[in-house]
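Attaching a single structure in C-alpha coordinates format; questions to follow.
Excluded from the complex is one protein chain; the other protein chains are retained at their positions.
Up next is chain A:
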(Lines give C-alpha, C1' and ligand atoms only; values in the text may rest on other atoms or scores of the structure.)
Protein backbone atom coordinates (compact mmCIF):
# COMPACT_ATOMS: atom_id res chain seq x y z
CA UNK A 1 0.00 0.00 0.00
CA UNK A 2 1.34 3.41 -0.91
CA UNK A 3 0.32 7.00 -1.51
CA UNK A 4 1.11 8.02 -5.04
CA UNK A 5 0.33 10.73 -7.57
CA UNK A 6 -0.92 8.61 -10.45
CA UNK A 7 -1.20 9.96 -13.95
CA UNK A 8 -4.56 9.86 -15.70
CA UNK A 9 -3.86 8.29 -19.08
CA UNK A 10 -7.45 7.89 -20.22
CA UNK A 11 -10.77 9.25 -19.04
CA UNK A 12 -14.03 8.83 -20.91
CA UNK A 13 -17.76 8.28 -20.49
CA UNK A 14 -18.95 4.68 -20.91
CA UNK A 15 -22.62 4.93 -19.93
CA UNK A 16 -25.04 7.40 -18.38
CA UNK A 17 -23.16 9.22 -15.58
CA UNK A 18 -20.55 6.47 -15.67
CA UNK A 19 -16.88 7.01 -16.47
CA UNK A 20 -13.81 4.95 -17.12
CA UNK A 21 -10.52 6.26 -15.79
CA UNK A 22 -7.14 4.68 -16.47
CA UNK A 23 -4.36 5.52 -14.01
CA UNK A 24 -0.65 4.91 -14.40
CA UNK A 25 1.73 4.31 -11.53
CA UNK A 26 3.42 1.86 -9.18
CA UNK A 27 0.18 1.01 -7.40
CA UNK A 28 -0.68 -1.07 -10.48
CA UNK A 29 2.24 -3.39 -9.70
CA UNK A 30 1.05 -3.99 -6.17
CA UNK A 31 -2.49 -5.19 -6.84
CA UNK A 32 -2.76 -8.70 -5.42
CA UNK A 33 -6.35 -9.79 -5.88
CA UNK A 34 -9.39 -8.75 -7.89
CA UNK A 35 -11.75 -6.80 -5.62
CA UNK A 36 -9.16 -4.49 -4.05
CA UNK A 37 -9.76 -0.75 -4.20
CA UNK A 38 -7.99 2.59 -4.32
CA UNK A 39 -8.78 5.54 -2.05
CA UNK A 40 -8.88 8.75 -4.09
CA UNK A 41 -8.32 12.33 -2.99
CA UNK A 42 -10.44 14.09 -5.60
CA UNK A 43 -9.13 17.59 -4.79
CA UNK A 44 -8.34 19.94 -1.89
CA UNK A 45 -12.03 20.78 -1.74
CA UNK A 46 -12.80 17.39 -0.21
CA UNK A 47 -11.71 16.32 3.24
CA UNK A 48 -12.26 12.59 2.80
CA UNK A 49 -10.97 10.28 0.12
CA UNK A 50 -13.38 8.29 -2.07
CA UNK A 51 -13.04 4.49 -2.33
CA UNK A 52 -13.24 3.11 -5.89
CA UNK A 53 -12.70 -0.51 -6.95
CA UNK A 54 -9.98 -1.60 -9.29
CA UNK A 55 -11.84 -2.84 -12.37
CA UNK A 56 -8.83 -3.99 -14.37
CA UNK A 57 -5.05 -4.16 -14.16
CA UNK A 58 -2.39 -3.98 -16.86
CA UNK A 59 0.82 -4.76 -15.00
CA UNK A 60 2.89 -4.55 -18.19
CA UNK A 61 1.82 -0.92 -18.67
CA UNK A 62 1.63 -0.08 -14.95
CA UNK A 63 -2.01 0.82 -15.39
CA UNK A 64 -5.22 0.25 -13.51
CA UNK A 65 -8.73 0.91 -14.77
CA UNK A 66 -11.51 2.36 -12.62
CA UNK A 67 -15.19 2.66 -13.49
CA UNK A 68 -17.16 5.11 -11.43
CA UNK A 69 -20.61 6.56 -11.36
CA UNK A 70 -21.47 10.13 -10.46
CA UNK A 71 -23.38 9.96 -7.19
CA UNK A 72 -22.49 13.19 -5.40
CA UNK A 73 -20.07 16.12 -5.31
CA UNK A 74 -16.88 14.07 -5.13
CA UNK A 75 -17.56 11.83 -8.09
CA UNK A 76 -18.93 14.85 -9.99
CA UNK A 77 -15.66 16.71 -9.40
CA UNK A 78 -13.74 13.64 -10.55
CA UNK A 79 -15.32 13.97 -14.01
CA UNK A 80 -13.51 17.30 -14.46
CA UNK A 81 -10.08 15.66 -14.36
CA UNK A 82 -8.30 15.53 -17.70
CA UNK A 83 -5.91 13.09 -19.31
CA UNK A 84 -2.41 14.04 -18.16
CA UNK A 85 -3.58 15.30 -14.74
CA UNK A 86 -2.12 13.69 -11.62
CA UNK A 87 -4.41 12.20 -9.00
CA UNK A 88 -3.57 11.58 -5.31
CA UNK A 89 -4.25 7.87 -4.82
CA UNK A 90 -3.82 5.59 -1.80
CA UNK A 91 -3.77 1.89 -2.48
CA UNK A 92 -4.16 -0.84 -3.35
CA UNK A 93 -6.34 -1.47 -0.30
CA UNK A 94 -8.33 -4.29 1.19
CA UNK A 95 -8.71 -8.02 0.74
CA UNK A 96 -10.07 -9.02 -2.65
CA UNK A 97 -11.82 -12.13 -3.96
CA UNK A 98 -9.90 -15.32 -3.14
CA UNK A 99 -9.85 -17.94 -5.88
CA UNK A 100 -9.76 -21.31 -4.14
CA UNK A 101 -7.97 -24.16 -5.92
CA UNK A 102 -11.10 -26.30 -6.26
CA UNK A 103 -13.26 -23.74 -8.09
CA UNK A 104 -14.39 -25.19 -11.42
CA UNK A 105 -17.50 -23.26 -12.33
CA UNK A 106 -18.11 -19.74 -11.05
CA UNK A 107 -21.17 -17.56 -11.03
CA UNK A 108 -20.62 -13.82 -11.01
CA UNK A 109 -23.47 -11.58 -9.91
CA UNK A 110 -23.11 -7.81 -10.21
CA UNK A 111 -25.48 -4.94 -9.69
CA UNK A 112 -24.98 -1.38 -11.00
CA UNK A 113 -21.78 0.21 -9.85
CA UNK A 114 -20.86 -3.03 -8.07
CA UNK A 115 -20.00 -4.53 -11.47
CA UNK A 116 -16.47 -3.05 -11.99
CA UNK A 117 -14.37 -5.21 -9.61
CA UNK A 118 -16.07 -8.33 -10.99
CA UNK A 119 -14.57 -7.71 -14.40
CA UNK A 120 -10.97 -8.13 -13.25
CA UNK A 121 -12.15 -11.13 -11.23
CA UNK A 122 -13.81 -12.73 -14.28
CA UNK A 123 -10.65 -12.28 -16.32
CA UNK A 124 -8.56 -13.95 -13.62
CA UNK A 125 -11.02 -16.82 -13.32
CA UNK A 126 -11.03 -17.47 -17.06
CA UNK A 127 -7.24 -17.25 -17.14
CA UNK A 128 -7.15 -20.05 -14.57
CA UNK A 129 -9.42 -22.21 -16.72
CA UNK A 130 -12.53 -21.71 -14.63
CA UNK A 131 -15.88 -21.56 -16.41
CA UNK A 132 -17.59 -18.24 -15.75
CA UNK A 133 -21.29 -17.46 -15.97
CA UNK A 134 -22.25 -13.85 -15.31
CA UNK A 135 -25.50 -12.18 -14.32
CA UNK A 136 -25.49 -8.39 -14.33
CA UNK A 137 -28.32 -6.12 -13.24
CA UNK A 138 -28.71 -2.49 -14.25
CA UNK A 139 -31.46 0.07 -13.95
CA UNK A 140 -31.74 0.51 -17.72
CA UNK A 141 -29.89 0.05 -20.99
CA UNK A 142 -28.32 3.50 -20.88
CA UNK A 143 -26.74 2.76 -17.50
CA UNK A 144 -25.30 -0.60 -18.55
CA UNK A 145 -21.57 -1.06 -19.18
CA UNK A 146 -18.92 -3.78 -19.66
CA UNK A 147 -21.49 -5.89 -21.57
CA UNK A 148 -19.24 -6.90 -24.48
CA UNK A 149 -16.29 -7.42 -22.18
CA UNK A 150 -18.17 -9.92 -20.01
CA UNK A 151 -19.66 -11.62 -23.08
CA UNK A 152 -16.14 -12.37 -24.27
CA UNK A 153 -15.47 -14.29 -21.05
CA UNK A 154 -18.48 -16.62 -20.90
CA UNK A 155 -22.24 -16.84 -20.76
CA UNK A 156 -23.80 -13.49 -19.84
CA UNK A 157 -27.31 -12.72 -18.64
CA UNK A 158 -28.43 -9.15 -18.20
CA UNK A 159 -31.46 -7.91 -16.32
CA UNK A 160 -32.76 -4.34 -16.20
CA UNK A 161 -35.44 -2.77 -14.04
CA UNK A 162 -37.30 -1.49 -17.12
CA UNK A 163 -36.52 -4.29 -19.56
CA UNK A 164 -34.65 -1.95 -21.93
CA UNK A 165 -31.76 -4.44 -22.05
CA UNK A 166 -31.85 -8.19 -21.45
CA UNK A 167 -34.70 -9.41 -19.31
CA UNK A 168 -36.92 -7.17 -17.24
CA UNK A 169 -36.49 -8.06 -13.60
CA UNK A 170 -33.91 -8.70 -10.91
CA UNK A 171 -30.65 -10.64 -10.98
CA UNK A 172 -32.13 -13.06 -8.47
CA UNK A 173 -34.78 -14.16 -11.02
CA UNK A 174 -31.93 -15.43 -13.15
CA UNK A 175 -29.58 -16.82 -10.53
CA UNK A 176 -32.32 -19.12 -9.20
CA UNK A 177 -32.58 -20.80 -12.61
CA UNK A 178 -28.82 -21.19 -12.88
CA UNK A 179 -28.61 -23.19 -9.66
CA UNK A 180 -26.50 -26.31 -9.99
CA UNK A 181 -24.35 -24.90 -12.78
CA UNK A 182 -21.69 -23.41 -10.47
CA UNK A 183 -19.79 -24.36 -7.31
CA UNK A 184 -18.89 -20.84 -6.14
CA UNK A 185 -20.45 -17.43 -6.55
CA UNK A 186 -18.90 -13.96 -6.37
CA UNK A 187 -21.08 -10.89 -5.96
CA UNK A 188 -20.86 -7.12 -5.64
CA UNK A 189 -23.67 -4.57 -5.68
CA UNK A 190 -26.21 -2.85 -3.49
CA UNK A 191 -26.62 -4.41 -0.02
CA UNK A 192 -30.24 -5.42 -0.73
CA UNK A 193 -29.03 -7.40 -3.73
CA UNK A 194 -26.19 -9.04 -1.79
CA UNK A 195 -28.66 -10.03 0.89
CA UNK A 196 -31.09 -11.54 -1.61
CA UNK A 197 -28.30 -13.49 -3.31
CA UNK A 198 -26.79 -14.70 -0.04
CA UNK A 199 -30.21 -15.95 1.09
CA UNK A 200 -31.08 -17.58 -2.20
CA UNK A 201 -27.71 -19.31 -2.56
CA UNK A 202 -27.29 -20.08 1.12
CA UNK A 203 -26.01 -23.59 0.47
CA UNK A 204 -23.35 -22.53 -2.03
CA UNK A 205 -19.86 -21.19 -1.30
CA UNK A 206 -20.01 -17.46 -1.92
CA UNK A 207 -18.03 -14.26 -1.61
CA UNK A 208 -19.51 -10.79 -1.47
CA UNK A 209 -17.98 -7.33 -1.69
CA UNK A 210 -19.41 -4.68 0.64
CA UNK A 211 -19.58 -0.89 0.72
CA UNK A 212 -19.40 1.36 3.74
CA UNK A 213 -18.48 4.98 4.31
CA UNK A 214 -14.79 5.27 5.07
CA UNK A 215 -12.41 7.53 6.88
CA UNK A 216 -8.82 6.37 6.64
CA UNK A 217 -9.35 3.43 4.26
CA UNK A 218 -6.43 1.58 5.88
CA UNK A 219 -7.90 0.06 9.03
CA UNK A 220 -7.07 2.68 11.65
CA UNK A 221 -10.23 4.71 12.29
CA UNK A 222 -13.00 2.10 12.60
CA UNK A 223 -15.44 4.12 10.46
CA UNK A 224 -16.25 1.25 8.09
CA UNK A 225 -17.23 -1.43 10.58
CA UNK A 226 -19.91 -4.09 9.98
CA UNK A 227 -21.38 -6.69 12.32
CA UNK A 228 -20.54 -10.39 12.28
CA UNK A 229 -22.83 -13.27 13.29
CA UNK A 230 -23.11 -13.75 17.05
CA UNK A 231 -20.73 -16.68 17.31
CA UNK A 232 -17.83 -14.62 15.96
CA UNK A 233 -15.42 -13.75 18.75
CA UNK A 234 -14.11 -10.50 17.29
CA UNK A 235 -17.65 -9.26 16.64
CA UNK A 236 -16.85 -6.93 13.75
CA UNK A 237 -15.05 -6.57 10.42
CA UNK A 238 -13.60 -3.45 8.83
CA UNK A 239 -14.70 -3.13 5.21
CA UNK A 240 -11.51 -1.30 4.22
CA UNK A 241 -8.97 -3.87 5.36
CA UNK A 242 -10.69 -7.09 6.51
CA UNK A 243 -12.87 -6.66 3.38
CA UNK A 244 -14.31 -5.30 1.18
CA UNK A 245 -14.69 -8.95 0.14
CA UNK A 246 -16.03 -11.37 2.76
CA UNK A 247 -17.30 -14.91 2.81
CA UNK A 248 -21.06 -14.57 2.44
CA UNK A 249 -21.68 -15.86 5.97
CA UNK A 250 -18.85 -13.93 7.60
CA UNK A 251 -20.76 -10.65 8.03
CA UNK A 252 -24.30 -9.55 8.77
CA UNK A 253 -25.94 -8.02 5.72
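What we mean here is this: a contact is a pair of C-beta atoms (placed from the backbone, for glycine too) under 8 Å apart; a residue touches a chain by one contact, two chains touch by 3 or more; residues count from 1.
By definition in this document, contacts and distances are computed from a predicted model.
For the omitted chain of this complex, the UniProt record lists the protein as "Dihydroorotate dehydrogenase", which is one of "ABC transporter permease subunit", "Dihydroorotate dehydrogenase", "2-oxoglutarate ferredoxin oxidoreductase subunit alpha" or "FeS cluster assembly protein SufD".
Considering the full assembly, A:215 is the residue among A:98, A:154, A:190 or A:215 that touches the omitted chain.
Think of the hidden chain as still there; on chain A it touches residues 1-3, 41, 46-49, 90, 212-227, 235-236, 241.
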